[in-house]
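A protein chain is absent from this complex, but the other protein chains hold their places.
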Amino acid sequence: MKPFSYATALSPESARQLASSSKHGAYLAGGNDLLGLLKEGLVEADLLVNVKALPGLGKIEQSGAGWSIGALATVAQVEKHPGLKAAFPGLAAAAAEVASPQIRNVATVGGNLAQHSRCWYFRHRDTLCLKKGGDHCFARNGENRYHTLFTGNPCVSPMVSSLAVAFAALDAVAVVVREGKELRWSMADFYHRAWENPLTHHSLEPGDLVVRVEVPLLRTRSAYLQASEKHAFDWALVSCAAATGIDGGKMKGPRIALGSISPMPHQAEAANTFLEGKPLALDDATATQAADLLLKEAQPLEHNGYKVPIALALVRRALLQLQS
Amino acid sequence: MPDPVPAPGALAWPAETRVVGHSTHRIDAEAKVTGRARYASDIQADGWLYGMILRSKWPAARVAAIDLAPALQVPGIVAAVPARDGERTIRFYGEELAAVAGKSKQACLDALRAIRVTATPLPFVVREDDAKADGAAPVWDTAANFIPGTPKEQGSVDAAFGECAAVVEGFYTTPVQIHHPLETHGNTVSWTDDGVTAWASTQGIGSVRDGLAGALQLDQSRVRVVTEYMGGGFGAKFGPGVAGILAAKLSRQAGAPVRLMLTRFDQALAVGNRPSSFQKIRLGALADGTLHAFDFENYGTAGIGAGKASEGGGGGANLPMPYIYKVPNVRTKQAAVAVNAGPASAFRAPANPPASFGMEGAMDDLATKLGVDPVAFRIQNDPNPIRQREYKVGAEKFGWAQKYRRPDPAALALATAGPIRRGVGCAGANWGGGGNKNTGAEVEIHSDGSVEVRLGVQDIGTGTRTVIAVVAAEVFGLAPEQITVRVGDTRFPPGPGSGGSTTCPSVSPAVLDACTNALRQLQTQAGLSDIRDAKGANWAAACRKLGAGTVAARGMWQPGLSSSGAGGVQFAQVAVDTEIGLVTVEKIVAVHDCGRIVNRVTTESQINGGIVMGLGYALYEERVMDPASGVVLNPNFETYKLSGMADVPDIDIVLLDMPERGVIGIGEPATIPTAAAIANAVANALGVRVFSLPITPAKVLAALGKVPSPTPA
Partner (left out) sequence: MNAPDPNPDDAPLLGTHSRRAFLKGFGAITISAAASQTQAVAAELEKLNAEKIVGPGPVPVTLRVNGETLSLSLEPRVTLLDALRNVSTYTGTKEGCDRATCGACTVLLDGAPIYSCQMLAIEAQGHAITTVEGLAQDGKLTPVQKAFAERDATMCGYCTPGFVMAATALLKENPHPTPADVRRACSGNLCRCGTQPRVVEAVLQAAGGAADNGTPGDLHA
């Protein structure tokens, strides 16, 4: 790690001012991602602004038609919160799959959403890949077993946030403060820039601060599943969340999202539309049809075609899990 | 009547043991669970400096100059040395270029960035198949990357295959595996006018002493190596290594002790690995199930450790085939292939786990083809009577007869089968080991009854300290915790390096000899006052007779107390999710023999350890090189994956006690058959074989034919 200065912010405004007072100011919350990047020399930061003391941003509370989860709430809090767990079992399950207990205890919701690529070329100190301003994506024709099935740009590194996948299925809104104003972003908004631009991994600009995520109470059933190479503390090869409301035993507003196969949570409107009004007690064939709608445009690379059958299976299983 | 003290030259293990062969808690467990144990990386010698190594970012390069002056300008930096003087060629990513020492880790990090290296990148090759190809970049100037091995034939293989009732073929591959002990390689070295002291994280304090003395041109008597605690080695931690020599040079330049531990990144690049293997196997049997013909071609890489003498599998890439089986007609052809990657080193049971994976896979496939039970097939063709017995004991314990089903690919197609398929498999192991006759020990008995045993061995986590206490306690009629054991210092009598399952059979006889000699002396003195048996209940009274004196005795390894040749068999049960490809190992039954067991609980822990490591080899571990940039893509624990708490199966261990054989080590055989047994269980579950380790979801799904082709670019 190179030397940097340090400050603790007490308000979002002071956080922004402090961070912008330096050439490469960065916010520090849980620190898992940022310190990892700094240790490998992958990002420049000459000032870290600790935002963990910002008042009120750690709260998890029910408000009106939904729940509000402060961006500084830890992943462990999301995992263990009885109210959230009852309202959104898929979200709690996604939180429980994040890394290890030690990481969940410090990782924040905002940090989980904003974490950068885990592509091993990007994370390598001695490769200058496209995502780091180099001229090509090493993974596209290289070791791409962990990479995307869908992308809108030459970089094939996927979004790996488990929470984003669950939030996407729940139609959650991330509230981002930019220049003192609140922006309300869907998960698609949160990552759309990464779809287009290999240099970024989300849509945040320097100085933007995620302050909370609002989850509407429309979908009372939700599920999250991930497939990994190991049984715990491993990145998802593919993750999948499904959520739906219920109206007379039928699905209302069903949503499916997949992680680790695209620079953003992968969703297909066709699949959601197909499922609308289908019985909650879905049969396997219908679930399979929905899964096919999500994966039919998949473009496997040389070493990651196996993600297609995994994704199909997870969609089917997540949908079937909504019944219980 | 008391047991007589054995006469000199007639040393034997007692017929009835009180402590040996039972379970004794590790005598250093408390130090470990409280954080009191000082590892090499914990040493804070007076005025110590932090040390770090600069490594090559090129997989191959001609280095013209290394300018250390800017590093020495960094505040807090006290010393900087090049890894080698003059121009040189770098042959792998991560090769050492220079080292610095300073007052903080931060100062060292800044200094490494400040060093200027003038180098010309050279062509490189990092993949085995690429390196074999015509026109590949040469790893060494002096030899080809690949010299095809010379076939070695016994019997008449081609004709023999014609006589076989069943023949199977397969192309088996295993990855390069990295040792990754939890404590990285490294030392604190202090070089003063009195000589060199190194606190080393090593498996062989003597090897570090001799290596440092040679490299620094000092008398071996002026180098002291201390290893009170160290955090695992698995074969890679012998000698001072480049890091130890650089730490010494930094210490001399700085005039202060330097602690230079590798980073995890360093560990993945430059301090050893298990070579890969690419095994083409053809195996045939006669109609009665007797193995008859075996044809084997193999190559693998030992990184830059191959190449200079690649024919015949240089650098450790040669596999002992047809492993544990008796085949009358055998042809083998093996070679190592050099690539621009860190050199291989010994790794727990070198060459055996990949040999086991290939051979045992072929055995299972052949059993299936012949329509015979794989366990019975092994008993028929493995001439070792102990393993034959182990198969019978293990099959009973495991419930093999109830669990084994001949694999049926057609069953997979049944929609009613559900996604989870279970399977079982087994495999056998063989290892030599044996004691080191140069092992000595010394014992001091004090008049207050306290006892010290000193031995220049190191406890690498296998329980050596406790083994020494157990043997001494047995001789003196005391409890192991009454024995003070001092190890890990080259000032003590010479001990063995801890490798090859040789430590326990080396130290146990030496300690038995030394303690027996000490007891004889004590008995002589105490006998003057009519104490006929100085042991146990009379111990304190006998020792009091020493007055102002002590008993000091030495002993050496003696023949007849230890032996070599340990086998073992393991059974695995797996559940495979055929939709997502995940393999879950549910159960392992391990039946092993290691002669006379000295300490049962630590012996069993060693077997657990071998299995957990074998599990990683089977399912998770693989060094991944990037052919385009030449770097190791996973120099970390994030994508170089070790077995975790959630992955480890239920393990049942059966130890065959054979005290009549003497003490035999267990560390290596315990890890040999695990991956093969798991791979066989997966093949049994799926009805198709995954021929490549690690068995990842990607490979399982590919074997099942479920993976779509890549989209054309």
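We just call them A and B in the order they show up, numbering each chain from 1.
We take it that contacts are C-beta pairs under 8 Å (C-beta built on N, C-alpha and C of every residue); 3 or more make two chains touch, one makes a residue touch a chain.
What you see is a predicted model, and the numbers here were worked out from it, not measured in a lab.
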Among the chains presented, those that the missing one touches: A, B
Residue of A:Ser20, A:Gln62 or A:Asn105 touching the missing chain in the full complex: A:Asn105
Residues from chain A at the interface with the omitted partner, ascending: 1-10, 14, 18, 21-22, 28, 31-32, 35-36, 38-39, 46-48, 50, 52-53, 76, 99-103, 105-106, 231-233
Chain B, residues in touch with the chain not shown (by the definition above): 25-26, 28-39, 41-42, 44, 50, 74-77, 103-107, 110-111, 179-184, 229-232, 234, 261, 263-264, 460-463, 575, 584-587, 601-602, 604-605, 608-613, 636-638, 642-651
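In this section, only the chains that are shown with their structure count from here on.
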Centre-of-Cα separation between chain B and chain A, whole angstrom: 40
Residues of chain A touching chain B in the complex: 1-3, 118, 120-121, 123-127, 138, 141-143, 145-146, 227-235, 237, 298-306, 308-310, 312-314
For the chain B and chain A complex, residues of the former touching the latter: 57, 93, 106, 109-110, 113, 265, 419, 579-582, 584, 619-620, 624, 626-629, 631, 633-634, 638-639, 641, 643-647, 696-698, 701-702, 706-711, 713
